[in-house]
Structures are given as C-alpha cells and as structure tokens.
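First comes the structure, then the notes that go with it.
Only a single protein chain was left out; the remaining protein chains are all shown in position.
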Amino acid sequence: MLNIFEIIGTVAFAVSGALTGIKKRLDFFGVLMLAITTAIGGGIARDLIIGNTPPLAFRHPIYITIALVSTVGVWIFYRYLFRLTNVILIFDAIGLAVFTANGARLAFAGDYASLSVAVSLGVLTGTGGGILRDIFVQEIPMVFRKEIYATASIIGVLAQYYSRIFFHGSWPLYICFATTLLIRLIAM
Amino acid sequence: MLNIFEIIGTVAFAVSGALTGIKKRLDFFGVLMLAITTAIGGGIARDLIIGNTPPLAFRHPIYITIALVSTVGVWIFYRYLFRLTNVILIFDAIGLAVFTANGARLAFAGDYASLSVAVSLGVLTGTGGGILRDIFVQEIPMVFRKEIYATASIIGVLAQYYSRIFFHGSWPLYICFATTLLIRLIAM
Partner (left out) sequence: MLNIFEIIGTVAFAVSGALTGIKKRLDFFGVLMLAITTAIGGGIARDLIIGNTPPLAFRHPIYITIALVSTVGVWIFYRYLFRLTNVILIFDAIGLAVFTANGARLAFAGDYASLSVAVSLGVLTGTGGGILRDIFVQEIPMVFRKEIYATASIIGVLAQYYSRIFFHGSWPLYICFATTLLIRLIAM
C-alpha cells in the first residue's frame, strides 16, 4: 500500500533524524533509533489520534526498513555533506510537506471531513516526527522556533481542501505537498 | 458544548503557554503554537486514554480559536505585566484546577467510575498541558519540581469523589476546582 509519495516522506524524515543524531555525536545505534523515531513518529501520532490501532508503522515493517536503509546511506555519505544544518532543514521540509498532505488526506477520506480536523491532523502528522526528534536530542522543536513552519503546514491543508473542488484523484494531495514545501523553503 | 468553566481553563493554560513562550524569547508563531499545545495537550491526552478518538480539540476548532485569541491578547498586553513567572504560575494553577475537575468528572460520568481511574485521569488531564509546555521549552515540568502540584490535583479529585455523596449537578466539579486551586495557590 506504500506509494512513492510516502516513501519520499519517510526517507526525508529518516535522513533529517539521522543527520541530527550525527550532529549530536550519537553512536550508530543512537543515530538509527533517532532516524526511525523521526520517520514513524508523526504517523503513529496520527494513527493514535484517529483510533487506528495498532499504528500502520507497527504492522508494516517497511517503514522501519526504509528508515534503516536511509540511516546506513547517511552514515556512509555524510562526510561529503557541507552545512549539515541546512541539509537537515531541507529534508525536514520535504518530510513536513509529505506528512502534512498525507495526514490531511486521511481526514478528508475518513468520517472526519471537517476542515478543523483536517488542519489539526495535517499539522500533527507533519510536525510530530520532527518534534520527537528535537525533544530527544534536547532542542526546542522547530515548530516553536521557526516563523513559517506550522503556518506552511496549515496553508498546505487549506490548499488541499479548496483544490478538492476543482481536482480529482491525487492532485489535491500533490498541491498540498507543493504548497507546504514551497512556503517552508522560501521562509528558510 | 463548551461551557464557561472549560473556557476559563483553556484561556488560563493558553495564557500560561503564551507567557512561557515570551519568556523564552520565541517569536509570535512559536508563542502561539506553545499556547495551543498547552491549552489542548491535557485534553488530547485524556481523550486518547479513554479511547475518545479523534480528540475533542480536533473536532471543535473552538479550543484552538480560544487559544489564538488569548495569545493575541497576551502578545499585546504582556509589557504591562510584572513578575512574569508569578503570573505564569497563577494561570497554570487555574488551568490545573479546571482540567483536573473536568478529567475526573469524565471518569465518574463514564463506565470507569472507580476512584483509581478518576485520580489518574484527573491528574493526567490537569498536568498534561503543562508538562508538554515545559518539555517543549526545555524545562523540567512543574509537576516534578513543585512540592504541592500533583498533590493538589489528587486532593481535588478526592474532594469531587466524596462531595458527590452530598451534592448533585455541577457542585462536586466546582468543589474539586476550588480545592485544587486553593491548595496550589497556598503552596506557591
């Protein structure tokens, strides 16, 4: 059931978690655990919120496998990366955009089709993984430190909501993704 | 469905969150996110615990709206406040008392009428928002630092439990509120 879109988001958050762990000088296993937590944290929060238990990430080992492979890749290649903090921010932005779009879509698909639930669920799913990542290495989460962070997520959900009037299929999802990512990258 | 009582608690926690954010020199959006988290955190924890999904705060935008309005108010007027820390403590105490009373009432109203569940649910709902607020700005949560904090909440729930023998309607709720608030304020 896992599409390219979700894989991109999971990889992006895993990379942001792994690089954060490396920056904080954790050993390989710490880096791996932080990558997994960041990659599946938002989705678990979302599943608990809508009562979908046990969460998807617990039932399908694919999410954790993706995080594992991403971490190994990061562990091998991070020496070639300059400006670690900027790279973390960019991958975090991709993860934020994917999971915002996915969280909101779930709200629209379910019985909770109100805009209120969609915004809450989009923002929580989008920001949840990053919040856990930052708390676990003792930083104030980005969502509380960056001017345009939750805002990018909220505007993305609104874009998805209103584009559903004009577009069908996966278009509103991608419009939400592009809107959130663009706003977040511009504000960086 | 939101009564004056819940509004008071939501405003109180939102104000405590907003002032904490200001004290930590977050920008307006960080302050707003912290206010929202503090205001709805305890209630979301409560709803997850009793399996009430999606949580109330996700279904009714009124909670987030109240937190938003409170934050704007705080942002405009905080310059006139002296002794920020004391003001935070007082608003936190009001929030603690309201949400303790509300959490415990839910336990008594539901199928979980045991005193054990009521105490657990009252303390968790009362302290949950403040715990998130403090963790997100990297402080040890008050409930672990203040002698009389969870204790005030526990005694409040006991007061609600036993006053239900003598009083009907909303009286036990208010007695719990007054007891928790009084003990917490005296201990300050």
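For clarity, chains are labelled A and B in written order, and residue numbers in each chain start from 1.
Heads up, the rule we're going with is that a contact is a pair of C-beta atoms (placed from the backbone, for glycine too) under 8 Å apart; a residue touches a chain by one contact, two chains touch by 3 or more.
Everything numeric in this text was worked out from a predicted model, so none of it was measured.
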Among A:Phe5, A:Phe58 or A:Tyr78, which residue is in contact with the omitted chain in the full complex?
A:Phe58
Touching residue (missing chain; options B:Ser120, B:Gln160 or B:Thr180)
B:Ser120
Note that chain B touches the chain not displayed via residues 48-51, 112, 114, 116-117, 119-121, 131, 135, 138-141, 143-151
Positions on chain A where the hidden chain makes contact:
21, 24, 26-30, 33-34, 44, 48, 51, 53-55, 57-61, 64, 135-138
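In the analysis below, only the chains that are shown with their structure count from here on.
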When centres are defined as mean Cα positions, the distance from chain A to chain B in whole Å is 29
